[in-house]
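For reference, the structure discussed in these notes is given below.
Apart from one protein chain that is not included, each protein chain of the complex appears where it belongs.
Labels A, B and C are assigned to the chains in the order they are written; within every chain, residues are numbered from 1.
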Amino acid sequence: MSQNASRLPGRHFLQIPGPTPVPDRVLRAIDMPLIDQRGPEFAKLGKRVLEAIKTIFKTTQPVIIYTATGTGAWEAALVNTLSPGDRVLMVNTGQFAALWKTMADRLGLRAEVIATDWRVGADPAAIADHLRKDKAREIKAVCVLHNETSTGCLSPIGEIRKAIDAAGHPALFMVDTISSLASTDYRHDEWGIDVSIGGAQKGLMLPPGMSFNAVSAKALHASKTAKLPRSFLSWDDMLTMNKQGFFPYTPATQMLYGLDTSIAMLHEEGLDNVFARHHRLAEATRRAVRAWGLEILCRDPKYYSPTITAALLPEGHDADAFRSLALATFNISYGASFGPYAKRYFRIGHLGDINDATLIGALGATEMALALAGVPHKKGGVQAAMDYIASAQSGAAVRAAAE
Amino acid sequence: MSQNASRLPGRHFLQIPGPTPVPDRVLRAIDMPLIDQRGPEFAKLGKRVLEAIKTIFKTTQPVIIYTATGTGAWEAALVNTLSPGDRVLMVNTGQFAALWKTMADRLGLRAEVIATDWRVGADPAAIADHLRKDKAREIKAVCVLHNETSTGCLSPIGEIRKAIDAAGHPALFMVDTISSLASTDYRHDEWGIDVSIGGAQKGLMLPPGMSFNAVSAKALHASKTAKLPRSFLSWDDMLTMNKQGFFPYTPATQMLYGLDTSIAMLHEEGLDNVFARHHRLAEATRRAVRAWGLEILCRDPKYYSPTITAALLPEGHDADAFRSLALATFNISYGASFGPYAKRYFRIGHLGDINDATLIGALGATEMALALAGVPHKKGGVQAAMDYIASAQSGAAVRAAAE
Amino acid sequence: MSQNASRLPGRHFLQIPGPTPVPDRVLRAIDMPLIDQRGPEFAKLGKRVLEAIKTIFKTTQPVIIYTATGTGAWEAALVNTLSPGDRVLMVNTGQFAALWKTMADRLGLRAEVIATDWRVGADPAAIADHLRKDKAREIKAVCVLHNETSTGCLSPIGEIRKAIDAAGHPALFMVDTISSLASTDYRHDEWGIDVSIGGAQKGLMLPPGMSFNAVSAKALHASKTAKLPRSFLSWDDMLTMNKQGFFPYTPATQMLYGLDTSIAMLHEEGLDNVFARHHRLAEATRRAVRAWGLEILCRDPKYYSPTITAALLPEGHDADAFRSLALATFNISYGASFGPYAKRYFRIGHLGDINDATLIGALGATEMALALAGVPHKKGGVQAAMDYIASAQSGAAVRAAAE
Partner (left out) sequence: MSQNASRLPGRHFLQIPGPTPVPDRVLRAIDMPLIDQRGPEFAKLGKRVLEAIKTIFKTTQPVIIYTATGTGAWEAALVNTLSPGDRVLMVNTGQFAALWKTMADRLGLRAEVIATDWRVGADPAAIADHLRKDKAREIKAVCVLHNETSTGCLSPIGEIRKAIDAAGHPALFMVDTISSLASTDYRHDEWGIDVSIGGAQKGLMLPPGMSFNAVSAKALHASKTAKLPRSFLSWDDMLTMNKQGFFPYTPATQMLYGLDTSIAMLHEEGLDNVFARHHRLAEATRRAVRAWGLEILCRDPKYYSPTITAALLPEGHDADAFRSLALATFNISYGASFGPYAKRYFRIGHLGDINDATLIGALGATEMALALAGVPHKKGGVQAAMDYIASAQSGAAVRAAAE
C-alpha cells in the first residue's frame, strides 16, 4: 500500500479534467465483496442501474454499459453502426476529436474533418454547410464532442441537431459527452442524439473502467446492417442479456455498485443543482485566470466549458515545468496541453465531486505556484474567484441563516 | 449500500469459478483515491505492474493490460494478429470455447473446430492430425483454452505445443489461461505460446474489469501485417506508451493498485505453494463428489481441472433448482451448467484466495443442500475431503509444531 | 499494511469468543471520514444510535455508550452506584467473573463470592440463600455474568431476578451481557436489571472499543449518593449531553457509524432470527464435540451457552499446543483456557456474523487439526453437526424452494 501512497502530506488536489475525485461514499460502495454475476441479487442490481443511468442521459432508450474506458465506447459507437468505407463527418475541436478521427481511419472509415483552431467548439453552420454539399447523402454519421476535454470548449449540441435537420441530412448524430455528462445539461432524447458516448470517471465521480453508449432507435436500426466486424462491443448481445439485468460477459460488478451509488448521490443533490455548481465553479475559475492576466484558451465565451478551463502561459514559459513545480510543492495535478499548443497551457478541471472551498484551495495553489515558478502574472485571481462565489452563494447563505 | 448487501447473515461462499473472493488486502488497495494517470507517481506504478505481471505468465516478453474483461482480451488476440478470412483451428471443449469460436465467426475469420463431448480437454494428437492435413499451411492460429471454465477440464498446453511442432506447422498458438493463471503452472515462454489471454478475476484475486495479452515476438510480427480493423484493442499504441509506464487511454488505475498488491501476495505465498494449494483443494473436492456418489463431468483424470469441479446430478434432478436452494439456505453460489448438459450439473469453483477450512465449509453446505434438495447421494463427502486434506497437510502441521 | 496481513491464504476463521468477525458492511460504515462531533449531522447520528441501542437491550431506559472496552463498563457500573466499603455479591463462574471481583477489590468494595467449579452458571437458589442471610440488607449489589465467556456457561438471569425478589432483598442487580447481547434473548427491563454491561465486539459485530451501561431508575437514584470517585465514567455528564445527541468527551464517531449499521443489520435479520441462528450453531457445535468424544466444559445442559463452547482435551494433551497447530495449519483461532483448567480446553466462539457454512468450515478445521495434533478422538463431528443443521434448516429450504 505504502508504495502507492503519495509522499506529500494532506489531500491531493486532483484538478485534472478527469478522472475526478471519487467520493468516499462511492469508494466504499465499490469496496465490497463480489456477488455471483448470474445470481438473483445481481439481477436486481443490474436492472436498477440500467434504468437509473437513463436518467443521467435524459433518455428513455437503452443505455449500454461497457467494461472499458471511453475509447472503447467511441469504438462501439462506430463499429455497431457503420460499414467499411463509410463516410463520417467530424469536427477537429482538439486532441480528443483528433484521436476519434484517427480511430475512424484505423477502422476503415473515411472521415472528413471540419477544422478549427482548437480554441472554439463546433460550429453548427459549418456542419450544415458541409452536409448540404453531400447531395448523395453518403455521409453516414456526424461525430462531435460535446465538451472537448483537451481545450475546454463546449459545442452547442442542440443547435447542431437543428443544423443537421435544417440541412435535411439523414446522417446519424454521435456525440461524445464524456467530460460533460452529469456536469452540465445533456439531453439525449430531446436533442435527437443517435449514439451518446459517456464515461464513468468524470461527472459520474467513479474510477475509470466503465463507459456508455446511449442508443436511439435509428442507431439500433443501422446496427442491423452495419458491416464493421465486432463482437466484444456488439450491442445485440448486451441488449438481449440486459433485459434480465445480466451482461453477456463478466461485468465489473464493483463499478456497478459504484454507479448505483453515484447516480443516487447526483439525484440527492438534484441534477439542476449539480449543473449550477459546475457553472459557478467554472465562472469563478475563469475570473481567476483573467485576474492573473493569463489568457483562456477558449477564445469565445459562447463555447466556455463548464468543466475545464485551459489557461495559456506567457510565451517562453513551459506549462509542463509549471505543472511539475505545482505538483511537487502544493500536491496538485492539472491536465496537460496538446497539439499546436503543447507545453503552452495547463488545464484546470473543475468537475465532479468538488465544491467552492476545494476550488479556492486549488486556485490558491495555482496562484502561489505561478509566483514560485516566476510566471508573470498579477495577484488577485483567488480574490476574484471568491468575490464571484460569495456573490453567487448569497442566496444559499440567506437560506442557511433562515433554517 | 444496504441495497447491495446480501440479506443472509455471515460471509457469502462465492464458489463460482470466478470472479473469486477478493482478499481484503486487495480490496483496500483498490479503495484508494485516484492519482493523475499522466503523473510521475503513476509512471512508477505502471512500470512496476507491467514488469510484475510477466512473472505470473512466466514470460520475459510484453504483457498488455486491458481495461476490459476476458472477452475483450480474446478479441484483442484475434484482431491484432489475423486478417479477414483467415483460417483458425479451435477445439470445442465447452461453452467458453464455443463462445470464442462465435467471436471468430463474427470477426470474419474461418474457424474450423475439433469437437469433443465437453467432458475432456483438447487432445494434442487430434490437433497435430488436423494441422498435418493443412498442407498449404493456411491455418493461421490454433486457439485453445488451458482450463475450460464451463466443464472443469484442463488441456495439456505443453503437449499441444509439442504436437504443433511435431506437425511442423507455423500457426500462431493462442491460449486462454483465464481460469488457470495464477492457480496452476502456466509457462508462456517455455511452452512457446504466441498470445496468452488472462483475466483479473480468477487466480489473480481481483474484481473483474482487467484482462491481459502476453505476446510473443512472432505474434508481434504477425500484427504488423494483420488486417482486421482495430483501434481500442491495438497492441501498438499500448506497447509504445507502456515504455514510460503509461497507457494510451485512461487506465483503470484502481485495478492497477489491486494488481500490484495481488501479485505481491502471490509471491509472498510463493507460486509453487499457490499451485499446491489449488491442487489439494481440487483433489479434496473430487473425493467429496465421488463419496456423494455423484459423477464428475470431466471423465478422464488426466484432464482434471485444478480450479473447477463440475458435478452431475442424477437424472431428473434440476441443478439450477439445487443451486437456488443452496443459495437461499446456505448463502453459497455455484457456477451454472451449459449446452448439452444444461441444468444437469453445478460447478464448484475452488480457486483464488480460498483455503482448506473455506473449502470444507463450502463442501459442507453442498452436502447439506443435497440432503435438503432431496438429491440422492451418500453422506461422507465432507469426511472424504477432510481425510485427504489432513493427510496432505500433515507435513505442514509437523513444521508448525516444530516452530 | 502488508505487515499486518496474515501470511496464510484465504479468510481467517476467527472463532474466538469475541471480537467476532466484523461484517464488511460495518467495516465500510466505520471507514468513513469524521464529522464535527459538535455539529448538526452528529446530533442526528447521536440521537439515532442512542435510541436504537435501547432496542438491543430491550429497554426504554437510558443506555450509556462508552469509548472503552467492557472492562471500562464494568468499572462504570460499580463506581456510579457504590461507595467505598460497600458489600457486593458476586458469583465466581469463571475467569471474567474473577476479574470483575478483582476490580471490585481494587476499587475498595467488599466482594463476597459464591463459588462454582467453573462448569456451571450462577445458581439462583444459592444467590437467594446468600441474600436471605443478609438481614441488615447491607449488600448493595448482586453482580452476575449472563454468559461467562471463559467457560461457555450461561446463567439464568430471569430466574435470578425472581430469586432476589423472593429473598426480598433491595440490592441492585448488575449483569454483564457482554458475550450474550444480540446473540440470545436479553431483557433489561422485563428482568429488572439495574445495570446491564454490554460490549461492541461480540453479538454487535463491531470492533472492540465501545461498551455500554443500560441503567434503571433505581441505579440512577443510587448514583446520586454513591461516593466512589469517578469522572471519566460518570453517568451524569453523559445523560445530560446525550439529550442533544452529543457526548461530554470526544466520542469514537466511527464506532457510532458502525453501531448505527450493525443495529440496522440485526433488525433486518430480525432479533428472533438472530437468536435462532445462534442456538442452531451452538447445538451443532456441541454435537460435533460430543461426536469427537471430547467433553464439553459446561457440565449441565441447562447452562449451555448459545455463543461459546469449551471443549476439554484428554489428559496429557496441551490445548495451547493444539490451538497453535490449528492456527498455523488451518488459519483458525480459538479462545484460550483459564484458571484451574488452563491448557486443558479450547473455546470455539460461534457468535456474531457467522452462518452454517462458516461453522462447518471451522468444525472441519478443528476435526482435521485434532487428527494432525494426535489428539485421541473419533471422526464424525462435522457429520453430526451437518446432520443437525440440515434437519434444523429443512423448513428454510422448503420456503426457499417455494419462492
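Basically, a residue touches a chain if its C-beta (ideal position, glycine included) is under 8 Å from a C-beta of that chain, and two chains touch if they have at least 3 such contacts.
Owing to the predicted nature of the structure, the values given are computational and were not obtained by experimental measurement.
Colleague: Kindly state which of the options C:215, C:228 or C:359 is in contact with the chain not pictured.
Modeller: Result: among the candidates, C:228 touches the missing chain.
Colleague: Just the residue numbers, please: which parts of chain B touch the chain that's not shown?
Modeller: The missing chain touches chain B at positions 1-2, 24-25, 28, 31-33.
Colleague: List the chain C residues touching the unshown chain?
Modeller: Residues in contact with the chain left out: 1, 3-6, 12, 14, 16, 18-22, 27-41, 45, 48, 67-72, 74-75, 79, 84, 102-103, 106-108, 199, 201, 207-209, 228-234, 248-255, 257, 260-261, 324, 327, 333, 336.
Colleague: Which chain A residues would touch the chain omitted from the figure, given the whole complex?
Modeller: Touch set of chain A with respect to the missing chain: 1-2, 5, 7-11, 13, 21, 25, 28-29, 264-265, 268-269, 274, 277, 321, 324-325, 327-332, 353-362, 364-365, 367-369, 371-373, 379-380, 382-383, 386, 389-390, 393-394, 396-397, 399-401, 403.
Here, only the chains that are shown with their structure count from here on.
Colleague: What whole-Å value do you get for the distance between chain B and chain C if each is reduced to the mean of its CA atoms?
Modeller: 44
Colleague: Distance-wise, how many Å sit between the C-alpha centres of chain A and chain C, to the nearest whole number?
Modeller: Distance between chain centres: 53 Å.
Colleague: Pull out every residue in chain B that's touching 2 or more other chains.
Modeller: 1, 5, 21, 28-29, 324, 327
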